[in-house]
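Entry: chain A
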Amino acid sequence: MLQITDLHAETAGKTILQGLSLQINAGEVHAIMGPNGAGKSTLAYTLGGRPGYEVTAGSATFDGADLLALEPHERAAAGLFLGFQYPVEIPGVSNLQFLRTALNAQKRARGEAELSGGEFIKLARAQANALGLDPEMLKRPVNVGFSGGEKKRAEMVQMGILAPKLAILDETDSGLDIDALRVVGQGINTIMRAPDKAVLLITHYQRLLDYVRPDFVHVLAGGRIVRSGGPELALELEREGYAEVAA
Partner candidate 1 sequence: MTTTVDTGVKNREALDAANKKYEWGFSTELETEFAPKGLSEATVRFISAKKEEPEWMLEWRLKAYRRWLEMESPDWAKLDIAPIDYQDAFYYAAPKAKPTLASLDELDPEIRRTYEKLGIPIEEQKVLAGVEGAGLPARKIAVDAVFDSVSVATTFRAELERAGVIFRSISEAVREFPDLVRKWLGKVVPAHDNYFAALNAAVFSDGTFVYVPEGVRCPMELSTYFRINAANTGQFERTLIVADKGAYVSYLEGCTAPQRDENQLHAAVVELVALDDAEIKYSTVQNWYPGDEQGLGGIYNFVTKRALCQGARSKVSWTQVETGSAVTWKYPSCVLNGEDSVGEFYSVAVTNNRQQADTGTKMIHNGRGSRSTIVSKGISAGRSDNTYRGLVRVGPNAENVRNFTQCDSLLLGDQCGAHTVPYIEVRNPTATIEHEATTSKISDDQLFYAQQRGLDRESAVALIVNGFAKEVLQQLPMEFAVEAQKLLGISLEGSVG
Partner candidate 2 sequence: MSLPLPSPRDEAWRWSDLSGLPALAEARPRGGVIDTSGLWLGCGGPRLLFVDGVLDEALSEPGPLGAGAVEVDSDHPLGRLARGAGWTLDLGKGHSPDATIEIVHVATGGASHVPARITLASEAQASIVETFVGDGWANRLTQVDLGDGARLMHAARLRQASGFTSLRIEGQVGTGASLVSTILAAGGAGTRIDAAVKLAAPGAFAEVGGALLARGGQRHDAAVTLRHEAPEGMSRQTWRAVADDHATASLAARVEVARHAQQTDGEQSLRGLLLRRTATVNLKPELEIFADDVKCAHGATVGELDRNALFYLASRGLPPLEAQALLTRAFVADALGRIGEAAVREAFEADADAWLGANP
């Protein structure tokens, strides 16, 4: 599904990714772990197409198409969802309005039929209920006045509504208490654990992995993947620390 080959990327004049390669197939859950400054967020932003993140070498294809040639919204329409570490506030724009506009824009781009207002509200309510987010929250402006936990829950609701093929979740676990962590973990499992979907979890800690069991764990250090393994690698990292494992 996602094939990253020898990816080099820089931001603000600094080279962060230095030859990162990674293959994610449909049905797989991957976790990328690494110390602060390893390039975890840069990887997420580069794949999402954030302006200011420049690819200097290498390639990334998504379902065989050149991902890097697409605009950010085209990547979204292609089925890529980026869960933000710090979800952005958009005053005055309700979650419902935001997501309906986004979903229908994606559907239009894919040549699918758009959802009517009624259909959309049904879908949104169902997803909110499934993730334990009060559906009333959907009427409030995007992320405005949301607590850290609510923001992350709302990100999962967005993911559920937009139904992407590949979710790249950047530190989705940061700032969550145990209850919220469980909800987010269940959300990822319910929405994304499917033979035609895949997940790339980007995380500093192993604790989210107690709820979402990855098929593969990779260690990112110095802008490239230095080790790969199964779920046991995460436990090893937790025990030994990054310095030991990445060495």
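Regarding selection, all candidates are chains of the complex that A comes from, given by their letters.
Just so we're on the same page, contacts are C-beta pairs under 8 Å (C-beta built on N, C-alpha and C of every residue); 3 or more make two chains touch, one makes a residue touch a chain; residues count from 1.
Keep in mind it's a predicted model, so treat the numbers as computed, not measured.
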Touching candidate for chain A, same complex, options 1 or 2: 1
Touch list for chain A against partner candidate 1, complex: 48-52, 71-73, 75-77, 81-82, 84, 87-93, 97-99, 101-103, 105-106, 109, 117, 141, 158, 162
